[in-house]
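Up next is subunit A:
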Amino acid sequence: SSKQSEKQEGQITVGFSQIGAESGWRTANTQSIKSEAEKRGVDLRFSDAQGKQENQIRAIRTFIQQKVDVIAFSPVVETGWQPVLEEAKRAGIPVFLTDRAVDVTDDSLYVSFIGSDFIEEGRRAGEWLAKKMDGKAKIAELQGTTGSAPAIDRKKGFEAFIADYPEMTIIKSQSGDFTRAKGKEVFEAFLRSPEGSEINALYAHNDDMALGAIQAIEEAGKKPGTDIVIVSIDGVHDAFQAILDGKLNCTVECNPLIGPQVFDAVEKYLAGEELPKRIQIEEGVFDENIVTQEVLDKRQY
Partner candidate 1 sequence: MKLRLPIRYVPVGATAFIMILLFWIGAVSFEYFVSPGVVIGLFSEYAFLGIAAIGATFVILSGGIDLSVGSVVSFTSIFIAALIHKHGFHPLAAALLAISVGTIFGLSLGFFIQVFDMPPFMVTLAGMFFMRALGFVVHEQSMSIKHDFYTWISRDAVLVLPSGDGIPLRAFLMVGCILIAIVIAHLTRFGRNVYAVGGDEQSAKMMGLPVTSTKILIYGAAGFCSSLAGFVFTLYKQSGDPASAVGMELDAIAAVVIGGTQLTGGVGFMAGTLMGVIILGLIRTLIDFHGNLNSAWTSITTGLLLLTFIGLQRGIAHLGERAVKSNAAEAD
Partner candidate 2 sequence: MPDIHSDPSTPTAVQPRLLLRGTGLDKRFPGVHALQSVDFDLRPGEVHALMGENGAGKSTLIKVLTGFHRKDAGTVLLEDVPIDPASPKEAEATGISTVYQEVNLIPHLSVAENIGLGRQPTRFGLIQNRAIKQRAQQALARVGLKIDVSNSIAECSIAIRQLVAIARAIDLDAKVLILDEPTSSLDAGETAQLFEVVRNLKAEGIGIIFVTHFLDQVYQISDRITVLRNGRLIGTWPAPELPRIQLIEAMTGNKFSEQQPRTASVEAGTQRPAEEAVIQVKRLGRRNSIAPTSFHIHAGETLGIAGLLGSGRTELARLVFGIDRADSGEVRINGKPIRNGSIPAAIQAKMAFSPEDRKFEGIIPELSVRENIILALQAQLGPLRPISRAEQIRLADQYIQALKIKTPSPEFPVQNLSGGNQQKVLLARWLVTQPKFLLLDEPTRGIDVGAKAEIENLTHQLCQEGMAILFISSELDEIVRTSDRVLVLRDKMPIGEVAKDELTEPFIMQMIAKHEPEGAAN
C-alpha cells in the first residue's frame, strides 16, 4: 500500500505481462519496455510468466484486481485469451498486445497490437534467399519450438514465398527449439544425412539456431556463408557479428525495442485518439552488403 501512496497525481499505472526471459531478444524486449516506462514516469507493474500461459492469465487477473489503468502483454500463444480479456473489458481496462497477436472472436477486446508480423518475416527471408540464390536452392530449415506462433508463421511465410520457385526446395526440416545447442545438434545430423552434401542454403527461424548451425558447418569442414548460404530472423548482436565475420549472410530484423511505440500508443489512447488495430514496427533486412562495424556498434541488443 505504501507504493500506492507514493503515486503522483495523473501518473498512469501499466501492468505488463512478459512471456519470460527465454532469449537475448526477449531480454532486450523487456529492457526496452522497462526503460521507456521509467523515462516517461509510468508506474509499471511487471510480471514474468516463465513461459506459461496460465501464469499470464493470472497476472492479467491480478492487474485487474489491482485496478491498473492499462494492461499490456506479449501472449505466449495466440489462443485462450477470450475469457480473461472479456473480464478486462468489463473492468474497463484497455488492453494492448505486443509482439504476438491473439485469436479472439471480438476484436474490441483489445485496443491495438503492436509488433512484428511473423509471416512477413518468413516471406522476407524467402525473398532474400531467392534473390541471392537465383531461385535455385536446396534448403535445410531449422524450425522454432514446435507449435509456437513464430515457428508456424515463419514457416508459413517462407514456404508461401518459395512456392513460386520450383527449384527452391526444402530438403530437410526439423525443430531446433530456438536454441543454439539444438540448432547445432540438428544441423550436424542434417549434414551427415544422405542428402547432407546437397544442402546449399539454410533458413533458421531465429539467429540462435543459425549461430549453432554455423559451428556445426565449420566442424564438418565446410565454410558457412559460402558453401551454405544462411538466412535467419531476429537480428541480435551476435548475428551481426557473424555477418561481419562472413559466416552468416542475412538476418531479417524482428525488432524487440518496442517500448517507445507501446507507450506512445498508450498515451495517445488515453488522450482519446483513435488507434489502428495494428501498429507495425519498423524492421529491416540486414545482409553482408549493409552490415558494417558501424552498424554493429549502433545495435543496442
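These made the cut because all candidates are chains of the complex that A comes from, given by their letters.
Basically, a contact is a pair of C-beta atoms (placed from the backbone, for glycine too) under 8 Å apart; a residue touches a chain by one contact, two chains touch by 3 or more; residues count from 1.
This is a predicted model, so every value here is computed, not measured.
Contact annotation for this complex: of the listed candidates 1 or 2, subunit A touches only 1. On subunit A, the positions that touch candidate 1 within their shared complex are 1, 4, 15, 18, 20-21, 27, 30, 44-48, 50, 53-55, 57-59, 61-62, 64-67, 77-83, 86-87, 103-105, 145-148, 152.
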